[in-house]
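Note sheet for the following structure.
With one protein chain withheld, the remaining protein chains of the complex are depicted in position.
So, chain A:
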Amino acid sequence: MSATAKDQILAFVRERYPQAEIDASQDIFALGFVNSLFAMELVMFVEKTFELTIPNEELRIDNFRTAESMASLVAKLSADLAAA
C-alpha cells in the first residue's frame, strides 16, 4: 500500500515539476517547490487518489516534506479509516 502510494505521489510531484529530478526521500520544501497552490493540489491529489480526508491536525509540514512521509500519512489515515 505505502510503496504504491509513494510511487503515485512521486509521479504526481514529478508531473508537476517535469524539469526537476526528485526522489521519494527528498524534501520538496527544501527544494523550493511548494507554494500555496501546489500545497492545495497535493492535498487534493492525496485525498482523491486514496479516497480519504486529511484532518486539519494532520496538515503539518512534516507529513508533506517527502513522498515517503506523505505515503506514511496515507497508510496511517487508511488504517484509521479501516478501523473506524
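FYI, contacts are C-beta pairs under 8 Å (C-beta built on N, C-alpha and C of every residue); 3 or more make two chains touch, one makes a residue touch a chain; residues count from 1.
The definition used in the following text is that contacts and distances are computed from a predicted model.
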Per UniProt, the name of the complex member that is left out, chosen from "Transketolase", "Phenylacetic acid degradation protein", "ABC transporter related protein" or "Acyl-CoA dehydrogenase family protein": "Acyl-CoA dehydrogenase family protein"
Which residue of A:Ala5, A:Val34 or A:Leu73 touches the chain not shown here: A:Val34
Which of A:Ala30, A:Ile61 or A:Leu81 contacts the chain that the document leaves out: A:Ile61
Touching residues (missing chain, whole complex) on chain A: 15-16, 18-19, 29, 34-37, 39-45, 47-48, 56-57, 59-61, 64
